[in-house]
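Of the protein chains in this complex, one is absent; all others appear in place.
Then we have chain A:
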Amino acid sequence: MRALTYHGTKDVRVDTVADPEIINPRDAVIKVTSTAICGSDLHLYDGVIPGTLSGDILGHEFMGEVVEVGQKSTLKKGQRVVVPFTISCGKCYFCEKQQFSACDNANPAEKQDMTEQLYGHAVGGLFGYSHLTGGFSGGQAEYVRVPYSDVGPIVVPDHLEDDKVLFLSDILPTGWMAADNADIENGDTVAIWGCGPVGLFCIQSALRMGAERVIAIDHYPRRLELARQAGAEVIDFKQTNVTEALMEMTGGIGPDAVIDAVGMESHGFSLGDQAQAFNLADTIKQTVGIGADRGGALREAIFACRKGGRLSMPGVYGGFLDKFPLGALMEKGIQVKTGQTHVQRYLKELLQLIKEQKIDTTFMISHRLPLEEAPRGYKNFKDNQNDWTKVVLKPGV
């Protein structure tokens, strides 16, 4: 089959590789009909996620048709399914608590050592996202082996085209959980850093959950325009001092909840010159590969958050962060919730909202490309973030 594989920093190619097979009884094999490039794939593309090896198949947002099933799979050949990017066994303590991304069993035993060393505990399994999360082959390919297929994939009705349901795999539930983690109360003002696809879904979700106002922060005009379209007021951080603006827009209180939808490769966010300098230092360390995260957006979010407010972090971090404003966090009594998305927890509810046309998932798609052109998709999604807001790939075209 054809698949997008990693060859090194900013070097991805479409190669011919062996087709996947059923290995365990609960497996299924999916023929991919649509797959997307995620903002977090750019962290892999930029080479800042350790444990990404040459030849690894990337991609964790995908859907398709079931073509093969193991004897314990509950899926049937021919069904159309969307597959969560988190792989979960459904039987361990964490899965039973609906903390699916913390699954104890999906990440193979021999792959768990790395994150156990790095984080104290092994993390769960993810598709196409380095060997830290299991080394599973990803979905930017013609076929994918899906473990625990009786727990993850959700069957979608034929009348909903791919574009409407594809994002159930990651960014829609990720934006939704980010808003859920912000414990939004009626009348709240919510500030969201980053107007990429997750940030945009955050805006929609926060408004649905009762936020009175959402203020979204970015610097790309096209993305700010999409944020406005989704119902947010917007701040261009290149044009305006963000913390000052947030204070003035909330009568000096600050946002009730802040959401960092940027993550480890934040750029340009500043709460004055020192924060920018911190971010520059982070950049240097990240470039020389010493496990450092860039935290400009996160620092600014904590600084802006009101006393007793809430911080939700859907943005991906992987290592260590210096100059973390721990004092502000503690002295202001800010609640923090974060984590990889517990996709399976939200799927039914979100599919229902899509069916009822209460959530639009298609407005951010800027480009549709054949899988063969995926490398061009990565390059432009990375280099031209203003115009390339979301790329959907079609295998076999």
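Everything that follows uses one rule, which is that contacts are C-beta pairs under 8 Å (C-beta built on N, C-alpha and C of every residue); 3 or more make two chains touch, one makes a residue touch a chain; residues count from 1.
Note that contacts and distances are computed from a predicted model.
J.: For the chain that's not shown, choose its UniProt protein name out of "SRPBCC family protein", "Cation diffusion facilitator family transporter", "Flagellar transcriptional regulator FlhC" or "Alpha-D-ribose 1-methylphosphonate 5-phosphate C-P lyase".
T.: From the listed options "SRPBCC family protein", "Cation diffusion facilitator family transporter", "Flagellar transcriptional regulator FlhC" or "Alpha-D-ribose 1-methylphosphonate 5-phosphate C-P lyase", the omitted chain resolves to "SRPBCC family protein".
J.: Just one of A:Q112, A:T174, A:T361 or A:Q385 touches the chain that is missing; which is it?
T.: The single option touching the absent chain is A:Q112.
J.: Looking at A:K323, A:K337 or A:H367, which residue reaches the missing chain?
T.: A:K323
J.: Pick from A:Y6, A:F62, A:F100 or A:F136: which residue touches the chain that isn't shown?
T.: A:F136
J.: So that we can see where the missing chain sits, which residues of chain A does it touch?
T.: Residues in contact with the chain left out: 18-21, 23-26, 57, 72, 89-93, 96, 104-113, 125, 134-137, 145, 147-148, 272-274, 276-278, 280-282, 284-285, 290, 292, 322-323.
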